[in-house]
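Only one protein chain is missing from this complex, and each of the others stays in its spot.
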Amino acid sequence: MLGPYLTSKENNIRGRGTLLLAEILHRLPRNKLSAEEAGLLTAFFCDRLKDHHSITTHTIYGMQSLSICSSLPTGDAAKICLNLFKEVRVQSLVQADRQSVFSIISNFLYSKLDELRELGSEFVYGFIQVMDGEKDPRNLVMAFQIVRTLIDHFPIDIFAEELFEVTSCYFPIDFKPPTNDPHGITTELLVGGLRGCLAATPKFAEFCLPLLMEKLSSQLQGAKIDAFETLAACASVYGAKHLKDYLEAVWSYCRKEVFQSLSQEGEQAALGCLCCVVKAVSDDRKEEGAMFSLDCFLDDILKESRKHINEPDMRFIHPSCRLLQAVASSSEAVCSKILAYTLPLLLDQFNKHPQAKQRQSIISILQAFIRVSLAFPYTDFPNPVSLHKDAILSILISMLSETNTSLKSVSAAGLGLLAETKGLLKDDDVVLVAEHMTKTFLSEGDSHLRQESVNALIHIATHHPSVTEGKVLPALLEQLNTEPMEVDAEGDRQAVSHVSHHSILNSMAALATQPALVECIVDRFMVHLQSLSNSDTSSKAEECVSTLQSILTVVTKSRTDPTNLSFFYQKLLPQILRMSVMAALDTRSEVGNSRLLCREEVIVLLAAIVRNVVQCLDLSLASELCQQYIEVFHRHNLSSIMSSEILNDDTVFKPLEIDSPWPQTQLVVLLTACVCSVRRGVTVPDQWQLLTSLLAMATSSDHELTSTTAAKCLAGLLNKFHAGPELDQHIQPIKEHLLTRLQPSNSEETTRQRALTCWIWLTKSLLLRSHPSCNQLASHLLALFEDDTLGTQAAEGLHLILSDSNDVLSPSSHADVKLMYRQRLFLQLLSGIIDGYGNTTSGNKKNYLLGLSHLLHFVPRQVLLSELPPLMPLLIQSLHQEDSALYQSVLERLALLTHDAPGIIAQYVDSLLPELLRLSGYEASMRVRMVALKCICELTTLEHHILFPHKMKVSRSLLPRLDDKKRTVRKEAVKARNSWMMLGSPAK
Amino acid sequence: MRGNLENVASLTGHLDRVWHVSWNPDGKLLTSCGGDKTIRVWGTHSKSNEGQGSDWTCKAVLQDGHSRTVRRISWSPCGSLLASASFDGTTCIWSQKNAEFECITTLEGHENEVKSVCWSPSGSLLATCSRDKSVWIWEVDHEDDDYQCVGVLSVHTQDVKNVCWHPHKEVLASCSYDNTIKIFQEEDDDWCCVCTLTGHEATVWGISFDKTGTRLASCSDDNTVKIWQDCNPDGQDGGSSRKTSWKCICTLSGYHTRTIYDIDWCKHSGLLATCSGDDTIHVFQENSVGSSYKPGFSLMACVTNAHSEDINSIRWNPNGDGFLASCGDDGFVKVWKYSQC
């Protein structure tokens, strides 16, 4: 049908005919054409290439559709490529057509590789012609990939130099993408692509190395760093044969870069390159000359470095040792040779320099060398450090008694490194180090030094747990039981340390690295906790909390290890349950007793420990535990945790009843930690009775912790309950129960507030699992914005719903959290908030704005950006409301929006700036002043022409803020004013 | 202290520090210039200025005369011309046509910032000075508004800060960053430096003749004021063999704690007003008892925190009614009333 058009005399008609054909082909599915049709089209298009040049673009476009057609007969791919190479001077085409040629070739290489391989070097030569002279980054990215495939799959020997020339002419790449670059071609993409080609085959070595050497001496820092990194990438591929003659040259360039220390990246690149080159030479066994030239090279650099190390003023000891360390980290053999040579030099320099500062530098250099030696297994060579172990050990230990703290901390770090090296220290060495480190930790005042000694003790605990258990822990515990200096008034029992109990507990927690240690440390913590609660003086409360925090750290750190987990399950959890219940029961008599274990911060920590363990329990253990907890809490049967004889008859433990004393009811925190953290498969026994008592507690218990936790527990359970009619049946009564209590008429304020809290947690629970009734719950919450007493609490409720809570309804507690729940709530409530704001009384306006600012705070960027325009007027309005909490959350959001949505914010600069300047002087709250100043500073990222008219006024009105009475506010004011005064300067 | 300085007006409008204030010859208009590259003309409504005259308003703002800070302005004795010196290296001559000011000429020649400009009492000469260490004397032909440079005096070794004409004779004084003051006179129609006054230990910022012209007061970065006496006042004009020689006859120190930026010797009351970087204004009077070669000065009035930042210029109202104008880094122009109590 198209025949005549394709053969007509007129060039443009033929052209349009070909284009029409190509367009059709592009729209066909890949396997539509039959083999003959495809073959016919190939012949047709190949022939068209010889036609008038105006047709060529359409022909290429047509061929591109064929390049992805699966039914192309064999041989056609090769035919098309050859014709392209022969007939078309690709580099004379426009960029889009060149890009099509490249995509045709890469498609065929991808689908018809073997067919093209037959063409062998003819294909390679053809492609070199196509690529030669290419400038466009988009095409270059594809070209580099194609070169890479050619190197891997084609015989390139005869054309190796040409292929190298056509690729390496782009080195080093200094392409800077235009600011709003639509194609997204980054410099890294190009550099990576090019480097991939250069480092693809040793065949390029003889051409590439001279080029790299020349670039290494370039004055341009960027080019030099690129050369270093490219050489590092090529080293392992090129191998010793090519590299061994370049060792000295590479060394001198690296030395120049490190000695001049112009920039950090430059030095890193040089050292990395040096290490790779040496590694390539030393690893290459089959190159016989390599060993010899490597040894000579190492001897030379060691001789040269010796000069710097022995220099009295030690001016270049640091850079030259950094170079040696880079070389030493190349291979085990090189490392042994270098360390064996340098360690004695350093030790002898140590004795020559008595001053603390020089000794400190030498020890830090020693440390660096030891850290390098750590990297190797030392199967065939002895660890070079071991030959000098005793000398180093004695030096480091002797330094501990010096006065200079930084010298002592660098020595402590050294000892830690020795302990970390496997098989280096013998047992009595370890004990010696452990004793010294414990003494340093307990007696030293400087916190950095103490931290270094703890790090050393941690290494010892990981490699030599028995020493820790035998030597370190007893010393720490003994210290724990004596009063620290500041509390201990009377002089006689002079406690040697002035380190606080808190840091002792922390360090013990840090030592719990092995299961054996975990067990004994947690046991000791529990014994300590028991003794604290027995002494029961309120001054011990703080220490009680830090003990529990240490237990929590150990549990969270080591709960994944099965042995630890079972220890926690068997021993720790029952102990916690027993202690808490005993404490709750014990206070039956005096209500307001200040028993340590009944304090809120203690109970919450105990619950956190339980939660972290339960989260890891498998189904069976978890249900077993739930069984026990329900038995104790709901069925009041304490037999499982207490032997009967201490249970006298009048012990009544009914924690889930409202009228029970608060120390009992608050234990619902523990119950929640168990039942709400189990995996979703676990069924909690007597769930419905539990829910009813929880609901009652949530709405009528006047003990704040009890009522809120009950509400959370209810929410946690409902969130995991398996979906179905049964769940819906039970949600309905709960809703009605809460609705009646929420009515303003028949219940007093505190009941309504508690009902609202429960309502909010219920909403969150159902929203997370996207249960249908959550919409009704949310819209009722929105309606409550109008309520005079509950309005603000309802608005704050949105924050509670949207923010992550760590005790219940969190992913780690296996809650059912569907994706995008925040977007759903945002989109559901947004229009309601905007309309509600429009026609509410002025008093309630701030509830809507508060709710809005919470929504804005949590909703992801994209969703917000699409909804932002109508919200902006509201946000600016909210800056007039007399409410600092509202100011703060709106301003925080505005600061982010300036970064995320500059276009939109830019339209409101004129109305925003006066508000921000006013709020930057808001007397009532420094937080508001700070965040307002942050916004003003953030505005300077907008387009300059928008800001220039305001520059003078802003820098003048910020002057008084420089004299704000709060230092942190002044700091923000300085940042803001400086960036406004820098407007227009390229340095900004 | 027996005098009192009362603030009668605080004029805002300048967007940056104000460097200099200057009254027009009849004392009815006050002009100020500063870092915002503008000159502002202030006036009062009430006809007679003996009254409170506190209702000052800005009559005109001269915007586009200069491309950089305007450092100094000086009224011609006839009161119809205003000269302005600027950091852009030029000096503009503005003429006042029915309350509208228009720049009629721009004098160029200095290599960089022009620091001061001053009309000679006869109005026929104009002096400018600059950081390029030179003082230029211009001859003015009022008919065809033609300004001819008749003298380029590169005698100072550093940035020349200020120039000031003798009240009666064609004698010019200049002070500089090189800590010296120089006196210039025309001898056989060639301007030359006839005397150099050394003594200040730091940059000399301001100079002012007394009403007779035989004495000169100077203020400096060394926080002192020095009074100099011309020991050969009746030396004939031109060609006299004996050079005029000025001697420092009195030094006032301990009054200011930071650089004194300007000084003005009232041609009516003989009162000496100084302003400084310590935000204060001081007024001194010569003790009647001291000898003419060993005068004593006593502090009559002092206002601390007259401005909230450095004060750059202080000028008595030429009509002798005791009004005083000041300006400072805080962007304010203030008018004070001095009264003897």
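Chains here go by letter, A and B, matching the order in which they are written, and residues are numbered from 1 within each.
The criterion applied here is as follows: a residue touches a chain if its C-beta (ideal position, glycine included) is under 8 Å from a C-beta of that chain, and two chains touch if they have at least 3 such contacts.
In this section, contacts and distances are computed from a predicted model.
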Record-based protein name (UniProt) of the chain missing from this complex, from "GTP-binding protein", "Granulocyte colony-stimulating factor", "Serine/threonine-protein phosphatase 2A activator" or "MIP18 family-like domain-containing protein": "MIP18 family-like domain-containing protein"
Touching residue (missing chain; options B:H14, B:H110 or B:R131): B:R131
Contact residue for the chain not shown (choose from A:F44, A:F207, A:F259 or A:F858): A:F259
Identified contact with the non-displayed chain, of B:E113, B:E139, B:E187 or B:D321: B:E113
Sole contact to the chain not displayed, among A:Q355, A:S620 or A:S985: A:S985
Chain not shown: contacting residue from B:N4, B:S80 or B:T203: B:T203
Residue ranges of chain A at the interface with the undisplayed chain: 219, 256, 259-263, 315, 925-926, 959-960, 962-963, 965-968, 970-971, 974, 977-978, 981-982, 985-988
Residues in chain B touching the chain absent from view: 17, 35, 68-69, 71, 87, 112-113, 115, 131, 159, 161, 177, 202-203, 221, 258, 277-278, 308-310, 329-330
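Simple rule for what comes next: only the chains that are shown with their structure count from here on.
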Distance between the centres, which are taken as Cα means, of chain B and chain A, whole angstrom: 67
